[in-house]
Each structure stands twice: as C-alpha cells, then as structure tokens.
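A single protein chain has been omitted; all remaining protein chains appear in their positions.
A, B and C label the chains in the order they appear, each numbered from 1.
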Amino acid sequence: MSALESDAYREFRRDLHRHPEPAWREFYTTARIVEELRKRDLTELHVGRDALATDDRMNVPDDDELAEWEQRARDAGADPDIVDGLSGGYTGCVAVAERGDGPVVALRVDIDALPIRESDEGDHAPAAKGFRSENEGFMHACGHDAHATMGLGTLDAVLDSDFAGTLKVFFQPGEEQVAGGKPMAESGHLDDVEYLYAVHVGLDHPSGEVVCGIDGFLAVRHFLAEFTGEPAHAGARPEQGRNAVQAMAAAVQNLYAIPRHADGPTRVNAGLVGGGTATNIVPEESYIEGELRGGTTELAAYMSDHADRILESAAAMHDCEVDVATKGEAPSATSDDALARIVGDVAGATAGVTEIVDSDDLGGSEDATYLMNRVQENGGLACYVGVGTDHPGGHHTSTFDVVEGDIQVGIDVLSGAILRVAERRPRADARDR
Amino acid sequence: MSALESDAYREFRRDLHRHPEPAWREFYTTARIVEELRKRDLTELHVGRDALATDDRMNVPDDDELAEWEQRARDAGADPDIVDGLSGGYTGCVAVAERGDGPVVALRVDIDALPIRESDEGDHAPAAKGFRSENEGFMHACGHDAHATMGLGTLDAVLDSDFAGTLKVFFQPGEEQVAGGKPMAESGHLDDVEYLYAVHVGLDHPSGEVVCGIDGFLAVRHFLAEFTGEPAHAGARPEQGRNAVQAMAAAVQNLYAIPRHADGPTRVNAGLVGGGTATNIVPEESYIEGELRGGTTELAAYMSDHADRILESAAAMHDCEVDVATKGEAPSATSDDALARIVGDVAGATAGVTEIVDSDDLGGSEDATYLMNRVQENGGLACYVGVGTDHPGGHHTSTFDVVEGDIQVGIDVLSGAILRVAERRPRADARDR
Amino acid sequence: MSALESDAYREFRRDLHRHPEPAWREFYTTARIVEELRKRDLTELHVGRDALATDDRMNVPDDDELAEWEQRARDAGADPDIVDGLSGGYTGCVAVAERGDGPVVALRVDIDALPIRESDEGDHAPAAKGFRSENEGFMHACGHDAHATMGLGTLDAVLDSDFAGTLKVFFQPGEEQVAGGKPMAESGHLDDVEYLYAVHVGLDHPSGEVVCGIDGFLAVRHFLAEFTGEPAHAGARPEQGRNAVQAMAAAVQNLYAIPRHADGPTRVNAGLVGGGTATNIVPEESYIEGELRGGTTELAAYMSDHADRILESAAAMHDCEVDVATKGEAPSATSDDALARIVGDVAGATAGVTEIVDSDDLGGSEDATYLMNRVQENGGLACYVGVGTDHPGGHHTSTFDVVEGDIQVGIDVLSGAILRVAERRPRADARDR
Partner (left out) sequence: MSALESDAYREFRRDLHRHPEPAWREFYTTARIVEELRKRDLTELHVGRDALATDDRMNVPDDDELAEWEQRARDAGADPDIVDGLSGGYTGCVAVAERGDGPVVALRVDIDALPIRESDEGDHAPAAKGFRSENEGFMHACGHDAHATMGLGTLDAVLDSDFAGTLKVFFQPGEEQVAGGKPMAESGHLDDVEYLYAVHVGLDHPSGEVVCGIDGFLAVRHFLAEFTGEPAHAGARPEQGRNAVQAMAAAVQNLYAIPRHADGPTRVNAGLVGGGTATNIVPEESYIEGELRGGTTELAAYMSDHADRILESAAAMHDCEVDVATKGEAPSATSDDALARIVGDVAGATAGVTEIVDSDDLGGSEDATYLMNRVQENGGLACYVGVGTDHPGGHHTSTFDVVEGDIQVGIDVLSGAILRVAERRPRADARDR
C-alpha cells in the first residue's frame, strides 16, 4: 500500500470497519495498521507496550474479556506475531519517520470502536456493500476507521514529499472511553513534538467543509463508584443490613446538586446505576457509573472533588464502603490560532474543500486534549482539525457512515499542513506563543 | 401410589426435587401431581384454570418464558395432555374427595421452587444421591417438594380412613412470589371449607418438633415501579433530559422515610434497582423492585398507600412517568387456637414427634394467609402447622434439604388433625370463635 | 403547712401554677418548695447543687436567660437567700426524713413547666379562678404543679404516720426536656433507695382511676445538630459556598430513613429546623432540633448511633461541619410487678378510687426512668403510678387542668404504698426480682 492510490485506502478502511474493536481490545485493528506500517520506510515503530505509559491505561477489561477479543482477532486473520505483542490489552502504536533537519511534527488519530449494533438495512452503505461489522454488537459509528486510514495516508503523502523534519503518527486506542489519550501523552514519544495535529471527520459538518481549529472540549472524568454494605432479610432483620442502595440514592441526589460554578459550565451524570439482588433482601451492593465535566480542566476538577466527597459521605451515611475508580479522563484544550491559520491556508488550496470554518465548539469530550496539552506545555503548538463528511446517521448511531472520498481530503489537508510547518524555522511560532 | 408406602412418597418427592419450577411455570410439577391424583378415587379434580381465579394471578411471566418452561416440562416427560391444559401458566390443582356427611376440611400445600443454584457438593444429599435439580439455577430450597408430597400422602391417609366429610387438597403455585395464594383463595373452591390446615417444614425447628399454630405473618406487597423519562446527551444537552435515575433516587430516599406507625411493625425495601444506559446519557429508564410489609394487613396497606404516593411524586418531580405494578401480595393472618389445640393433641400422639411447640412467629410473609382469611371470614377455622426437620442449610440457601422421614410425620399429623375435626359436629367451633 | 388540710395544698398548687418555670429556671418553684420543706422536721435537705450531679445537667440555658428567670422569681417574691443558692440554674431539691429502722423508700415528683401560653378563656378554671400563669407564654400544662404538691403532701402524710424507715422525696427539675432525671439519678442520693415510686396525674385516665405500674416508656434522646458552612453570593459565586441547608436537608431525608428494627418500635423526628439568612446568600448555618426514640434503651441507642453517623456524613457531604449536642435523654424502664401489686392493694382501699388499672403504656418518654433504672440496678424495686384526673384539655395544651381533689387521692395512695413497703422486711422482694 505504499505508493498508494485511493482504492487501497478504501479497502483498508473497510477492513477496519468490518472489525470494530472497543478500548484496549483493538487487536485486529492494531495488527493491520502495524502490518501496513512495516511496509513503509520508517525510522522507528513503537507498538503496544512501547507506545504507551502502561500504568496510565484506564478502564482495561478483565483478562477473560481481553482473551476473547484477542482470539477473535486471530480468528479474523490478524498477524499472530503482532497480536502476541499486544496481548494483555496493549494496543495502539506510534510510527516515526525522520527525514532530515526540521521540526518534529505529529498527527494523532484514534482507532477504537463503539458497543453499538450496526444497521443491517439496505440503505446503510456498509451493509449494502458488504463491509458491515463482523463483530456483532460493535461498530465504527464515529469514523475512527477513517481516522486510522487518514493516519496511514498522511504518512504516505509526507514520505512521498520533500518533507524535512520528523513525522510521528500516533494511532491511539480507547478514545471513546477517554482511556487511551493519557497513556499515549505520557509515553515519552510526544516530548519532542513541536507541532501536533489531531483530526475528526463529520461532527455535523458536511463534505467540503474543513474546520480549522476545534475548541470547546469539555474536560471529563468517567468514574465507577461501587458501594458495599451488608445484606439482611428485609422483613425479619432490617436493622442488620447496611443498605448500599440507600447509599447510592443519597449519592445520586447530591451529585446532581453540586453547586453550579460561576466560571463556566459544569456537568454531572449518574448515567448507569444499579443495586440489590431481591425484593426481600436489604441490598448489599450497588454502583454508579457516571461522569463529571467542566468547560475547563479546573471546572472538571472542581466537579470531581465534590463528587468524591459526596460518594464517600453517602457511603458513610449508610455505613457502607465505596470504591471510586476513574475509568477515563480528559482535560480541556484549545487549538492554537497560528496552527489553525496554517490549516485554513492549506485547506483553502485543497481540492474538494468548498468551505473553511474558522473554528467550532465540540461541546463534548475528547482525549486528544491530553496530547494537545502536553505539546503546548512544552512550548509547541496544537490544532484539532475537522474534516467534513456527509454522514447519514448521527455520530454514535447505527447508521453512521462517512463519504469515503473525504478520507483523501483529510489526507491532503493534514499532509499539506504538516509540510507547511516544516517550511517554517523550527519552534519559531512556539517561541512567541 | 395409592395404598402407599413411604418409599413411593420419597421417590415422588425426589422426582419433584429434580424438576424445580418457579411461579406459574410448575408444568412438570402439576402434571406429576395430577397424574398421581388421577389414580385416587376423587370426587372432583380441578386443574389449572379450573383451580384458579385466573384474573387474580400476579407476576405471570411473558409468553416466551412460559413456553420455554412448558417445553422443558414436556422434555422431562410430563404427561403432554395434562401440560396442554396448563398452557399459559395456569398451574396448580385442587383435589376433592367427598366421603359422606361431615365437615368440609381443607389442606393447602405449595408446590413452587426458587431461582437458586443447588449445591453440587458431596455433603448435599440431593447431589450425593442423584436427585439434584435438573433445572440448573433453580432449586426446591424451601421444601415445597416435601409439601406437595405431604399433600398427596395426607389425602391417601384420609381416603384410607373412616373419615366422614369432604376433604379438599389445594396444591398451590407461586407461593415464593406471594403470587398464587390469592387466585386460589378466590377460586370458589374454598367457599364451603370449614377447617383449613396449611403446613411448612423446617423453619429452624428440628426433626421431632411440631408447631401447632404459626402466627406473625407480615402482610406484604411486592411491587415493580418502572420510571420513564427522556434521554439526552449529558454533556451537550443536559436540560433536554428527563432523568429517570434522579426520580428513582428520590423515590428510594423517601420510601425508606415513610413514617413509622405506632400500631406495629412496618417494613420497606427497595431490593433491586437499576437505571440508565451509559455514562454520558441522561437516563431515560429506571426501576425499583421492592416490597412493603406490615405486622397487620392494615399496616401493609398503610405502607403501600404511602409508597404509591411517593413513587408518583418522585416521577412527577423529575417530569417522568412511573408505572407501578403489584407483583405479589399477601395479607397477615392468625391461626385459630381451637384448631391449634387439636393439632397439638394429635401431634402429641404421633410417632416421631418429640416436642410440641405451642406457637411461633413466622417473621416473614406467606400467602397461605389469603386462604386462612377467606375461611375465617366465612366462619371457619384455620391453622398453619409447622413440621420440624433437621435442615442442613437455611431456607433459601443452596444447601437446604429435608429429612425425608419427616414427610411421614407431617402426613400423620395432618391426616390425624383432619380426622379429628371430622369427629366434631360441623361448624361447632366456628360458631363460638 | 405541716399538719395540713387540703386547702393549704390547693393554695400551694395554685401558687406554683401562677409561676410556671421551664427546665433549670425553676427558681420560684424550688424556692417555694424549700420554704415549705424547711417547716418540716427533716433529717436532711439537699438543694440545687447538692441535689444534682451537676455535670450531668443537659440543655442548660445561657446565662442571660437564667438571670432573667432568676430575677423574675425574685420579683415574684421568692425567698432571696434560697434563690441565691439556685443561681446558675441549679434547681430542684431532695428531702430526707429518717424515722428509725426500715427500708429506704423514695418518691420522685417533677416540678417544671412548658412553653405554652395558658388559655385565658372563662371556661379554663385557672383563668376563671385567678391563678392563671403570670409568666406569659409558659404554663403548667402537664400537672407538675400537682406533682410537686403531692410530693409535699405525701411527705406530710408519712411524717404523720408510724412509718419506720427513711423517706426521700426527689423534687426533680427539667422533666419536660428529659434533662433533669439523669443529674438526680447520678446525685448519689438514690444509691441506698430500695423502693421508688414516681407519679403522674391524668394521662387520659379520669378521676377515680389509679394505674398501678405504667410501662411502655420510649427511651429518648433530644439532640441539636448545628451545621456550619460558608456563605457566598448565590448568583455571583455559588461555588464558593459550603451550603449548610443542603447538608441539613440531606440529613433530614436520611434520618427518617434509618432502617426499622425488628426488636421493637423506633422513632425519629426532625421537629424544628432552620437555616440561612437571605434568598441570595448560600446558607452558612442551619440546624436540626430533633429526637430519637426506641421501645427499649437499646433501640434508642441504635437510632442515636445511626443519627450521629448520618448527621456527620450529611455535613461532610456538603463540606460543612456539624456540632451535635444531646439536649435531653431518658432510658426506657419497667415498673416492677411486686410494687405495682402493692399500689393496687393500697389504691383499692383508698377513698375516691373507683377503678384500679393494672398497667398502661405511656407511649412517650419520661426521665423518671433514669431513677427507676438506678434503683433496679441496685436490686431495688420501682413503680410508676398513674393518678387519674378529669383533665378538660389534653396534656401539653393550653386548657389542661387537674381536678384539685385528686391531689389528695395521689397523696393517700402514695403515702399508703410507702407505708406498706416499710412493713415488709427490707429488700425481700428485691432479692427475688
């Protein structure tokens, strides 16, 4: 697939689309990416454990779950040697190509899928054209198959050019659970990066639009709070129970009542709750899977601090214990104007681009922000780029799909923007940020 | 099995034990009982629809669930013609034997099982002796296999005697969910009954003890409250949600806070709760499966009235709807002293009985109370009899078992007590209650 | 008033009735009792500090409040020297009369009043006859003016008799707030008492009835929980507040939801709550004045332990502090049958008594229980006696009143019962309790 035409990218995207895998279970996906990368002339290729700060992985499934998906990847034809190296849920990789003197430029793409059953209706292209999900109940319903393909295509385009500098492409696992951004940001591979691009298709922007700098990332923390009390017969010995459902209910009531903050928006949701075993048993266990968000990283931290205190107090109130685990996390971030302008310039000259959108608010969360923040803390610049596409269903719905031709638009814009910064003197902008 | 020795009863009990079936799914159990009853010289035999006020059945499973259990019964060798008649979850039966002038005396036994996985350890007799549950995940963990056998045995003993009167044996489905007592009580078959016995094995009384009159039945209502709101993206559009988990939490907090009642004990439990779909979606649905009890039928009604209001208000508070269904129900009841004394007299002269316990409190709920109340309302007498047995595990645990010899003790005591009231002038006691 | 006719007792009662004083403010009341006691031939007279375990006093008002009531007592003509000794809220007294060999017998009467405005209607006898409360807003609405008079009258009757033994009369302050029983029980004066009587008029028993042994005392704890947070402008800086009203509300919701107890009745009430300063300020302070009760001392302790935990957790949940103080407390207690039978025998022979009631349940709380328990722990016997009276209004209402002639009935029954136990060999019953 080096020296590539669009057909090959289309086939690659469809291959990934047929094998959607959720966080830390991207065995087939990573293996296929690595297979392709090995065909390129790379300086370094870091896979799995070598691409991650492994201790920072969040929400890793249990061994049985991992083993099941690993086997599924093998059964689907993934390279067994590569999969061996990913075993235990160490997915994702970082490709590095050094091409002479020049800045270190990075592109981050995400590769994971969602627990959504894909439409099998005739008007859903993947179903009609035979590349519908083969992992029933899971689906690339947010375009990460296209993102991964753009990562490969952008690498190819840069390798084919007179680019002078170093290009790093981060193929990140676990974005949907905001679980993979931090371990990649902390892996060390980002430490020398001076310019970082991240990309997303769609987001309600039609084909032809390019958004030069997305902002409005809500910082977020996903948590799982597990309450433990003591069961008892609710009729005969109610006083012997320590009621984990009462603790959970007190927590829910008070979580939503965390004081609003004058500095900006905050959010809280107890999205998934449960508890108890039978009508006549005082509930011994309960849980809340929820999220806390803020318009800034500080606001999310404010919510998180309050939530921790409330969860602890609600447990204590009913003589229960609670274990609160962070299952995913992402800060807020801001795209740098200087880089956004470069993307706008490049996009303006790119075939297929009909409208340049200066900026837009995500209004949700994304853990590319970990990587953006890290680069910016080191004095570099970062920009989150939107590549429009006519998507029939909304993101995270069973009929989501992308216009495959837009993948090439993304490749052209991203590779163009990478080349453009390499023409500048390294770190020049960074210095005057 | 008419003209029976204990071996036959033992085999019959073990057959039922191997095929435990929960409420309204007692297809095999009812079929086997009916097969045996048909061998007896009965005046009437009412099966399924004919044994029940069918509209009063509570907590009937859906058709798929019923069909699955019906098929399982057929596969296990239940008489297909009998099962045909039970189709749709019309289980249980009433046997009637008229034997000349005399009072109408009834015995009520229950026949259903529990959703508990039976122990497969070597020290658990059913496992060791090869009659462990063949319906994995379900178990006769409360002795209803023994009760059904006692029903049959008592009938045999009375038929073998010079009993003058009418004997009715009620083989009741769905006691564990307090779902079957009401439809049997309302069936009409109880309307002419002057004396009613009900029986339970064990209850922490060892082999050799007979309890002449159990009281302290907590009246109970099982309910299922299902809340419905509106989903929304918790980050982007929190205000568009109508949060069913907030509604549920408000209900839980306030259900437990129903004012105590000076007239006696009350109970409330939100035993099983859940709601929501994902951390980032405002929960659209939630539920509470719970129970309300009282030391008297009035106290349970007090709790029930408050609970209905709280559930409605909690839903309204969060702009949700709630559907509250009664899944099971039983009143309180009291054993009549006059009948208890008769049981005591008979038991005192019964082989194998070493201790007579005057009375005991159940401290839980039982829907035999529906039948007891009905008989008493008509001027008759009722008594709930305990037959001790050394049970290794507690009731409703995976190692519960009975001493099979105690089944004969139960048969002897119950048939003796039935004969004894037939010697009295009909309704004499009833008149002076 | 020694060698007394009923007129003198009536005047004494009316004097107290005109000067009702609440807990620890019984300056006038104590002074008047002490004045009268000084006229008797007593062995010892312990007043104020000498009658109390001073550290055990609960709910003592602040100095200003005490000073105001002390001055009011002086203005009303209380003996200034006696009041000097009561200064600081050390009210109540213990009279001791030794009369030769014999058991130590005690009578406890309470002397405090309630914060209720007395009716000034013409059909309210105290208003019509000119002895309505002169402390506007306070009233003897529970008959403690009659009790104090019975204490004096009973002492007189015993002193007039051939009683052989020691009689102690405890004039207890602060019963309405269950605040004075403990310091009297712990004063040491009760340690040698072998027989204790306590008395109450009315309790819905009409004139002519005597209740020989009241039981069903709910153990109780009055508490005051004061929450402290941090104020903030609710519009401009809601996040800077630490909301004491949210803490209070969470506490209220969960206090009422303390699990019911199978061993008997429990009670909880957040009877008086408040918080905040203005609509636009996040509330900095709030409070709950409440009570916890149980059918036994253990059940009240169970409620109290849960409440403490809930109050602490509710404060912590909203980052507030809470200070929880016990303002009053009383255990449960049981009247001894042996002593109750004596009262019954005596009452049966007393003029004016038309019906003997074996026993009754108080259904409320009383801190005579501290004294009863203390005597019983030492091997003695205790009995709480009810003296019926036709009271027009209910207890604790503005039209409560007693039939003054029933005071003499109480004196006769109590003195008779005291004489009767002195005829028995000391401690005989105690041994076989």
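Here is the rule we go by: a residue touches a chain if its C-beta (ideal position, glycine included) is under 8 Å from a C-beta of that chain, and two chains touch if they have at least 3 such contacts.
Just so it is clear, the model here is predicted, and its values are computed rather than measured.
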| item | value |
| --- | --- |
| Of C:S87, C:T277 or C:T354, the residue in touch with the unshown chain | C:T277 |
| Hidden-chain contact residue, picked from the options A:N135, A:S187 or A:N254 | A:N254 |
| Identified contact with the non-displayed chain, of C:G88, C:P238, C:G352 or C:P392 | C:P238 |
| Identified contact with the non-displayed chain, of C:G290, C:P331 or C:G380 | C:G290 |
| Touching residues (missing chain, whole complex) on chain A | 253-254, 256-257, 259-260, 262, 265-268, 363 |
| Contact footprint on chain B, counting only the chain that is left out | 236-239, 241, 243, 246, 250, 253-254, 257, 259-263, 282, 302, 306, 309-310, 312-314, 316-319 |
| Interface with the unshown chain - residue positions in chain C | 218, 220, 222, 233-236, 238, 243, 245-246, 248-250, 252-253, 256, 267-283, 286, 289-291, 293, 327, 363-365 |
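Following the convention adopted for this analysis, only the chains that are shown with their structure count from here on.
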| item | value |
| --- | --- |
| Graph class of chain-chain contacts, one of line, ring, star, complete, other | complete |
| Chain closest to the middle [Cα centroid of all protein chains] | B |
| Rounded Å distance, chain B centre to chain C centre (Cα mean) | 50 |
| Inter-chain centre distance, chain A versus chain C - centres from mean C-alpha coordinates, in Å | 69 |
| Two or more partner chains touched - positions in chain A | 236, 238, 243, 246, 250, 253, 282 |
